[in-house]
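Every protein chain of the complex appears in place save one, which is left out.
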Amino acid sequence: MKPDAGTTLSRNPQLNAAGQLTHLLTLEGLPPAIITQILDTADPFVSIGEREVKKVPLLRGKAIFNLFFENSTRTRTTFEIAAKRLSADVINLNIGASSTSKGETLLDTVDNLVAMNADMFVVRHSQSGAPHLIAAHLNATGRTHVHVVNAGDGRHAHPSQGLLDLYTIRHFKREFRALSVAIVGDVLHSRVARSLIHGLTTLGTPDVRVIAPATLLPAEVESLGVRAYHDMRRGLAGCDVIVMLRLQNERMKGALLPSPGEFFKHYGLTPDKLALAKPDAIVMHPGPMNRGVEIDSAVADGARSVILPQVTFGIAVRMAVMSIIAGN
Amino acid sequence: MPSRPAEPLPDAEAALATLAERMSSRVPHDAAFVGIYSGGAWLAERLARIVPGEHAVGFIDVSFYRDDYSRAGLKPNARRTDIKFEVDGASIVLVDDVLYTGRSVRAAINELFDFGRPARIDLAVLVDRGGRELPIEATYVAARLVVPDDRSIVLSRGDDGRLALSLEPA
Partner (left out) sequence: MKIEIANGRIVDPANGVDRVASLFIAAGRVAGVGTPPAGWSANRTLDARGLVVAPGLVDAAARLREPGLEHKATLESEMEAAIAGGVTSLACPPDTDPPLDEPGLVEMLKHRARMLNRANVYPVGALTLGLDGEVLTEMSELAEAGCVAFSQGDRPLVDTQVLMRAMQYARTFGHRVWLRPEDPYLSRGGVAHEGEVATRLGLPAIPAIAETIALSTILSLVRRTGVSMHLCRLSSAEGVAMLRTAKAEGLPVSADVAIHHLHLCDVDVGWFDTQAHLRPPLRGDRDRDALRRAVADGTIDVICSDHAPVDDDAKQLPFGEAEPGATGLELLLPLTLKWARECEVTLADALARITSRPAAILGIPAGTLSVGAAADVCVFDADADWRLERRALVSQGKNTPFLGHELVGRVRWTLVAGDVVYER
């Protein structure tokens, strides 16, 4: 209906006029070449963590503001380490305690920080679409030199996590086009799942599965390009990669599940269920893990778990994202 | 030393032999050869085999240390810098194919210093084309050329491993 409805959806707000990445808001709609570029760039950054001086001067003099409206020590710390390894100045803003609770709007906060010469915002927010709002505002007010990285918005997207998951899979499995990947758990509320699904389908993964009870799958989930399973044993059969999602306690309150125990019985990853996947299947988890709820300790600490490498790769991938974006 | 005109380009293999010969009597016996990707990397590998002595080989990618990031963004295809020897107290010969403005060498030196404090760094290049923008000179040079600004000198390696020099549009 809109005269430019087609272009509104296809004019990707993350790309500048030259088609280069200028914000990282979501993996949805990113050309595969750009996703591949980020993964390739992350490669050399992995080894920097092994050096004496774990820094490169790329973002020296740049000010990166961590705008975390939702608490997360893990993700914020990873971004902070990544930014500092790029020699950037990092400022952490604990928003809950500050201005927005006094009634300052999100965009006012952003404008104030831009006036303090912010070069990049790493934003985590409980509302889907908050980073898009910020990026649109920056674009509309001509501040195209300020970049936004989405560190997780509501249920919508966690693109840097999706990228590090893709990097991990590529590291251990090489070729996406031959893989079966299963994502297990609370897909309905999971931005991690959505981002990973977009990344996998964009890179040509033929068999992406989601495994969850009906209460934890979003409507028309198969429109994302996945097959839905309620039976974990059937869903894991022959898989190369298993990604376990974190289950949050609030889900019991919303009448979505009766108890963690019953969830573990049907959807927890135990050694016997893992045996249904391929013998060399890898096990991933975005963290932090709920042992005994979504994953058995034997599996989490077992030979097929790549959960710890995910963390290392996470820093390198975030360094890659920030250095690509900040240069465009 | 007077510069030869650009045409014709010297034969790369011959130039490599010249470079090795100039280095042989003078490089420390245990100097490490660190090549700047990609041309310098190929040269470092070959030199380590030809030049007498025990020469560890390392490879350096200067993408993250360049000075043109703000202007031009991150260059694609960055490779992994691979320095396996101890940089502290080492004698290092940085190896590159073409020395021009000197900025790549500056970046490489900065990167090396993030690994440790070398005892000395020398520079070996196949071709010096002048046009320096920084106070950097090579210790060992095989050939000096003048080339128009709109041209690049490119070192390539064939499937058989043979090196060749060519002139490409910049």
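So that you can tell them apart, the chains are marked A and B in the order they are listed, and the count of residues begins at 1 in each.
Just so we're on the same page, a residue touches a chain if its C-beta (ideal position, glycine included) is under 8 Å from a C-beta of that chain, and two chains touch if they have at least 3 such contacts.
Computed from a predicted structure; not experimentally measured.
K.L.:
Thinking of the complex as a whole, which visible chains are touched by the chain that is not shown?
P.N.:
Its contacts among the visible chains are A.
K.L.:
Which of A:28, A:80, A:240 or A:296 touches the chain that is not shown?
P.N.:
Only one of A:28, A:80, A:240 or A:296 touches the chain omitted from view, namely A:28.
K.L.:
Can you tell me which of A:21, A:90 or A:106 touches the chain that was removed from the display?
P.N.:
Touching the chain that is not displayed is residue A:106.
K.L.:
Looking at A:91, A:113 or A:224, which makes contact with the chain not pictured?
P.N.:
A:224
K.L.:
Looking at the whole complex, which of A:85, A:155 or A:273 touches the chain that is not displayed?
P.N.:
A:155
K.L.:
Could you tell which one of A:30, A:46 or A:130 touches the chain left off the display?
P.N.:
A:130
K.L.:
In the complete complex, which positions of chain A touch the hidden chain?
P.N.:
Output for chain A: 1-5, 8-9, 13, 28, 105-107, 125, 127-130, 132-133, 136-137, 153-157, 191, 194, 218-221, 223-224.
Please note the rule applied: only the chains that are shown with their structure count from here on.
K.L.:
Can you compute the centre-to-centre distance for chain A and chain B, using the mean CA position of each chain? Integer Å is fine.
P.N.:
40
K.L.:
Show me the residue ranges of chain B that touch chain A in the complex, using the header's touch definition.
P.N.:
Spelled out, the residues of chain B in touch with chain A are 61, 63-65, 69-70, 72-74, 76-82, 110-111, 114-116.
K.L.:
Taking the touch rule as given, give the residues of chain A at its contact with chain B in the complex, in rising order.
P.N.:
Within the complex, chain A contacts chain B at residues 20, 37, 40-41, 43-44, 46-47, 51-53, 55-58, 323-324, 327-328.
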